[in-house]
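Apart from one protein chain that is not included, each protein chain of the complex appears where it belongs.
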């Protein structure tokens, strides 16, 4: 934690707070989708719930960014009164670990689209395995569970990976990230 | 009141511990009993506006029912050997109903436990206690606290951006692409403002001599006192009693890979 600057930590926590609210706002959306498609409804948009880990890691680029931001977001969700309660904290940590694992695989060197999508996929895989035990997916038919799994992976890659990158890049253009890793990279690219 | 004075870390660990144990219980009776117990404890030993408790509790109930319903409808019907139950004019295997009720009520038990915590804990005290009892690094703890303070500010910002966009005539997206773009348009000013403010806050904190060092004195010392242990003893003890009760009457079922 010592190589983190305080401003990086505060920015990370603010991002987590913002997205905790976004996460809560998307729960009813998920519920509507579940109404239409059954439990797989959540999986279609599940990627939204990993997005802060990818955005934060992409902006700050330090070990722990993905894990911590997702954990803080989950904690804030719990504090705001999420319907799942304290268990959500564990889910958040597991999703964060999933995303973190992708960045760790590149030794925190690569932050291209592929890595970000991979982070989304890993978060999806980790969270699915956890959800399998926690929420009783096993009660569902195998084919259905497989479909859920695939939906969640795609959602993780697209919504959190691709959309997370697009959003962060748009943010870099505003200049507010100039003292963070992504902003610096953006400046170097423009200068070149 | 008693619950407000329990050390927040002890309280949180107790809640997490009971939630963890309840996650392995697969019958509906144990959670029902434990919900009743938790709610009674909350109301008896906590002071808060009771009305708000209901506001929070109702959505949980809906969520729990949703869980119950989807589990019934989408569950694997292979095992149906124990007969059927008629529910809302449809026939379902008893076993499925039983499992579905267990899952739904478990959610509700989690909810009542987390509400106990939320309604009787000061968040700043909780974070201070995490630093002092669980050695959470102050850099993270105070960073998070600073971020958490932004919540009300973000709410006003959000409303302002919405109104400002309305004036620009962007609030009625007519295509998918336009809709996605709109999310981004919304997010950028909100996040940009928040990041700038976060950076300034960090500078202000450092200017007040904050380094994130572990050695610091506390204006609000958080201690674990002997009487704090009463809470975990009570909560875990009652969980034991409930399980014993269910076992005695033959309802109890433990996780053994049925899901």
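Here the chain labels run A and B in written order, and each chain numbers its own residues starting at 1.
In this text, a residue touches a chain if its C-beta (ideal position, glycine included) is under 8 Å from a C-beta of that chain, and two chains touch if they have at least 3 such contacts.
Here, contacts and distances are computed from a predicted model.
Of "GSCFA family protein", "Sarcosine oxidase subunit delta", "Energy-coupling factor transport system ATP-binding protein" or "NADH-quinone oxidoreductase subunit H", only "Energy-coupling factor transport system ATP-binding protein" is the UniProt protein name of the chain excluded from the display. Residue in contact with the omitted chain (choice from B:43, B:57 or B:210): B:210. Remark: the residues of subunit B touching the chain excluded from display are 123-124, 142, 145-146, 149, 152-153, 157, 160-161, 163-170, 172, 185, 189, 192-193, 197-198, 200-201, 203-211, 213, 215-221. Not every partner is drawn; the one left out touches subunit A at residues 5, 7, 170, 173-176, 178-179, 184, 187.
As a convention for this text, only the chains that are shown with their structure count from here on.
Spacing of subunit A relative to subunit B, judged by their CA centroids, is 19 angstrom. In the complex of the two chains, the subunit B residues touching subunit A come out as 12, 15-16, 19, 23, 56, 59-60, 63, 66, 70-71, 73-76, 96, 99, 103, 107, 110-111, 113-115, 117-118, 123, 137, 139-140, 143-144, 146-148, 150-151, 154, 184, 187-188, 190-192, 194-199, 201-203, 205-206, 210, 212, 259. By the touch criterion stated above, subunit A contacts subunit B in their complex at residues 1-2, 4-7, 9-18, 21, 31, 34, 38-39, 68, 72, 75-76, 78-79, 81, 83-87, 89, 134-141, 144, 166-167, 170-171, 174, 176-177, 179.
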